[in-house]
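For this depiction, one protein chain was excluded, whereas all remaining protein chains were kept in their positions.
Coming up: chain A.
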Amino acid sequence: MAEKEKLLEVKNLKQYFNIGKSNEVKAVNDISFDIYKGETFGLVGESGCGKSTTGRTIIRLYNATGGSVLYRGQDVHEKKTKSELKDLHQKMQMIYQDPYASLNPRMKVNDIIAEGIDIHELVKSKKERKDKVQELLETVGLNRDHANRYPHEFSGGQRQRIGIARALAVNPEFIIADEPISALDVSIQAQVVNLLKKLQREKDLTYLFIAHDLSMVKYISDRIGVMYQGKLVEVATSDDLYLNPMHPYTQSLLSAIPLPDPSYERTRRRISYDPTSHGYEEGEEVYMREVAPNHYVNCSEKEYKQYQSNYNPK
């Protein structure tokens, strides 16, 4: 992994809301991670932990309160001209959670998908535009003649495919998928996940995959970051995270996944996480430490030693 090219570097990113008011929220509180080219980075955590905010701040839907996001070494959040921003948004695209709310009901599929193409002036003629849209529809497994329909004529899974086609239209390198499958049926989820994987192979895409369904995240991601209350608590390769979860919050998340196995379910024990259980003393420094190769945990010096002695690589 070390020799791989860093596509995105998130450094000490902070995103606060209602700053200075009594109801100030530190939605994202000083997190740092890198995403390498061609990989899928999964971001998991319970609702309200700041995972979606992180995704939205990376693509500059929000202006960061502090810290920086470097995309190929270039700061996303520094002052930019309109055309610089436009270039950036061509490379970064987003797929949203709710396929019902994220498509304009008054636009035809054709125009929804081509909106980005028009903005970035990627085609020269009307015919080229039409061809491009039809090609995209086929890429995501829809029919060519679906282009003239409206979103309400499609099922949830099909709509999510339209959302994916729209994101692909401008030939992006990096896609932020914000809970793209949470609103879908299990069998449809498998279809969309397979599609995302296939597109990644064919187009050499990099994904930031945000979700709370850990079993799917494990399946699609190369590396996973676990978030809790605006902080990253653990980052590791997906296999290592499942085999050797170190932070107690990660352990509690893993213990909560229901599996399609009744005898396992009968004996399962849920671990619940108590943030006070760390018992940090004053002056103890808590930050991300590399406990094992490529396995980072948010911990104190004492915990660091303890985690290291408990670690057993497979």
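The rule we apply is simple: a contact is a pair of C-beta atoms (placed from the backbone, for glycine too) under 8 Å apart; a residue touches a chain by one contact, two chains touch by 3 or more; residues count from 1.
Going forward, contacts and distances are computed from a predicted model.
J.: Refer to UniProt and select, among "ABC transporter ATP-binding protein", "Isoquinoline 1-oxidoreductase, beta subunit", "propane 2-monooxygenase" or "Anti-sigma factor antagonist", the name of the complex member that is left out.
T.: The missing chain's protein name, per its UniProt entry, is "ABC transporter ATP-binding protein".
J.: Among A:194, A:294 or A:310, choose the residue that contacts the chain missing from this document, as touch is defined above.
T.: That would be A:194, which touches the missing chain.
J.: Touching the left-out chain: which of A:139, A:252 or A:308?
T.: Touches the omitted chain: A:252.
J.: Tell me which of A:62, A:242 or A:304 is the one touching the absent chain.
T.: Missing-chain contact among the listed residues: A:242.
J.: Could you pull out which residues of chain A are in touch with the chain that's been left out?
T.: Contact residues on chain A toward the absent chain are 46-48, 155-156, 185-191, 193-194, 197, 212-216, 218-219, 239, 242, 252-253, 256-265, 268, 270.
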